[in-house]
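Encoded as C-alpha cells, the structure appears first; notes follow it.
What you see is the complex with one protein chain gone and the rest in place.
Here the chain labels run A and B in written order, and each chain numbers its own residues starting at 1.
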Amino acid sequence: MSNPAETEPEPGLSRRPVEIVTALILIGLAGLVLWDSYGRGAGWDNGPENGFFPARVGWLFLAASLFILVQSFRSENKIFVTWEQLKQVTRVLGPLVLFVALIQPLGLYVASAAFILVFMGVVGTSRWWSILLTAILVPIVCFWVFELQFRVPLPKGPLEAALGY
Amino acid sequence: MKQHWLAACAALVAGAGPALAWEPTKAIEIVVPFAAGGASDQMARTMQGIIQKHNLTSQPIIVVNKPAAGGAEGMLDIQKSSGDPHKLITTSSGVFMTPMATKLPLNWTDYTPVAMMAQDSFVLWVNAKSPYQKVSDFMEAAKKAAPPLKVGGTSSKREDNLIVFAMEKVGGVKLAFIPHNSGGQTTTQLAGNHIEASTNNPAEDVANWRGGATRPLCVFSDQQMTYKEPVADGKSWADIPTCPSQGLNVTYQMLRGMFMPGKVTKDQQAFYVDMFKKISQTPEWKEYLARSALVPDYRDGEAFVAFLKEDEAKHEKLMSEAGFMAK
Partner (left out) sequence: MDDFASLITGFQVALSWQNVGFMAIGVVLGIIVGVLPGLGGPNGVAILLPLTFGMDPTSAIILLSSIYWGALFGGAITSILFNIPGEAWSVATTFDGYPMAVQGKAAEALTAAFTASFIGALAGVVLITFVAPLVAEFALRFGPAEFFAVFLLTFCSFIGMGRENRAKILASLCIGFLLAAVGLDSISGDLRMTFGSTELMRGFDFLIVVIGLFGVSEILLTVEEGLVFKGKQARIDLMVVLRTWAGLPRYWLTLARSCLVGMWMGVTPGGAIAASFMGYGLAKRFSKRGKNFGKGEIEGVLAPETAAHAAGTSALLPMLALGIPGSATAAVLLGGLLVWGLQPGPMLFVEQKDFVWGLIASMYLGNLAGLIIVLATVPLFAAIMRIPFSYVAPVILIVCAIGAYTISNSIFDIWLMLIFGVVGYVFKKLDFPLAPLVLALVLGDRAEDAFRQALLGSAGSLNVFYANGLVTTLVVLALMLLCWGPVSDLIGAVRNRGRASKAAEAAE
C-alpha cells in the first residue's frame, strides 16, 4: 500500500539513505540500552538481575540493526517517498505539530480550533464558512462530551479559565 | 434505605461545624496510586459510594488509578497538581517508601495531609492444606528448606518485602521473597500452592480464607485484631494470635490516609477534613473497616502530621537496615 503503481519514476527521496539513517538510530538505541543495563547489573544473581533481560534483548537488537544496516547497502535503491508525496505529508504533519505545541499554552480546545482552521485552510478543499463552523463546533462538542458529560478533565488554557472552568 | 438516611443525618449532625467557607466547584478526583481491585482501590471506591450516598458534596467523585512505577505515577500527578483543590490521593506507607526506594524527587511534606482513616495489619498466611499449624512449624521448616521457602507479597522493596526481611533476621532463616503485582495475585498463587506463605493484608486474603484455601498463622502486631464476627471455620479475626506471642518478634502496620496537593488554602483543606471525618462516622465505613479488618485509627491535623513524622523515621531505619534505599 506504500507505493502507488508508478508509470515513470517521479523524483523523490530515495530509500537507501532512509534505511541507513533508521538502522543507525536503531544501533544508537541498542547502545543506549546496553549502557544502561550493564550500568545497573545485567548478570545472574540467584536469578536474573534487573538489567539481564534488557541487556540480552539489547544484544539481539544490536545484531538485527547491524544486519539491517548491511542489508540497506545491498538492497535495490527505490524511491522512499516522492517530493510530491512528502509535500502532502508535511501539509498534515506541520499543522499537527503546531497543534500539539499549542495544547500546553492554550489548552486543548482552543488548540483544536486552531488546528482545524490551519489544516482545512492548508488543504483548501472546503469553503471558508464550513471551515469556521467545523473549527467552532468540534471543540464545543468535545467539551460537552468530555468535560460535561463524562467529566474527563482535558488540558485547559486561559480562555476556559476566563469562562470559569 | 431509611436506616441509611437516618445514619447520614446523624453523621451530619455529629460532624456539623461552622458554615464552610469553601465548597468544591467541579468533579473531585481521587487518585489511587495502585491498580484497580487492590486494597487502596477498594477503599477509594467505598468512600466514593459513601460520599454519594450521603450527599457529602454536590460534586461527583471520580476514582482514577495511576499505578505505574509502584505508585510514583499517582504521587507525581499530585505533586504536579499543586494548588488544585479538586484532587485527593489515597496513601499508604508507600508515601515514604517509594521515594526512598527510587530516589524520585517526591516528599509527603509537599502535599497537604488531610486525614488518616485507618491502619492496616499484615498477616502471615499459608495454604490451608499445608502442614504448618503454628508459626514455629513454618519457621522450623524454613530452616531446613533448600531451596528456601517461597513467601509472596506485593511489590519489591515495599511493606511485604520489609516484613519478610525482618522474619529472616529475627528467625535466622533464609526465605525467597517473590514479588507480585497485587495482593489478589499473591493470594491466588498461595491458594494454588505455588508459594508457601504470604504476608497479605486481611482484606486481600479474606475471600480465600472463607473459601477454605488459605489459613492465617499470626498477625504482625503487638495486639490481636478486635473483630469478633466469625469469618471462616468459626474463627474470627480476633482469634488470630500475634506473631510476637508465637515467638516471631516482627510487627508492622501500615497507615491508610488521604492527602491533597500542596499549596491549597486552609478552607479547602478544612472542607475535606470535615468530609472524611463524616465518612469515618458512617455505618458503611464501619462496615467496610470490619469487612477489611482494618484497625480504626482516625486522625487529622497535628495528630496526623506527628504520626507521619514518626512513621517516616521508622521506615527510614527499616529501609536502610534492609538495604532497600536507592543509592
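Criterion: a residue touches a chain if its C-beta (ideal position, glycine included) is under 8 Å from a C-beta of that chain, and two chains touch if they have at least 3 such contacts.
A quick note: this is a predicted structure, and the numbers were derived from the prediction, not measured.
J.: What shown chains does the left-out chain touch?
T.: A, B
J.: Which of B:S82, B:S136, B:Q185 or B:S236 sits in contact with the chain that's absent?
T.: Per the contact definition at the top, the residue touching the missing chain is B:Q185.
J.: Identify the residue among A:A64, A:L132 or A:L159 that touches the chain left out of the display.
T.: Touches the omitted chain: A:A64.
J.: Among B:Q48, B:S82, B:S136 or B:Q281, choose the residue that contacts the chain missing from this document, as touch is defined above.
T.: Missing-chain contact among the listed residues: B:Q48.
J.: For chain A, which residues reach the chain that was dropped from this view?
T.: Touching the chain left out of view, chain A contributes residues 1-2, 4, 15, 18-19, 22, 26, 29-30, 33, 36-37, 40, 44, 46-51, 53-54, 57-58, 60-61, 63-65, 67-68, 71, 74-75, 80-81, 85, 88-89, 91-93, 96-97, 99-100, 103-104, 108, 112, 115-116, 119-120, 123, 125-126, 134, 138, 142, 145-146, 150-155.
J.: Residues on chain B that touch the omitted chain in the whole complex?
T.: Listed in rising order, the touching residues are 35-37, 41-42, 45-46, 48-49, 52-53, 60-63, 66, 68-70, 72-73, 76-77, 101-102, 104-105, 146-148, 150, 155-158, 161, 176-181, 184-185, 188-189, 191-195, 206-208, 210-213, 287, 291, 324, 326.
Simple rule for what comes next: only the chains that are shown with their structure count from here on.
J.: At what distance in angstrom does the C-alpha mean of chain B lie from that of chain A?
T.: Chain centres of chain A and chain B, defined by C-alpha means, are spaced 41 Å apart.
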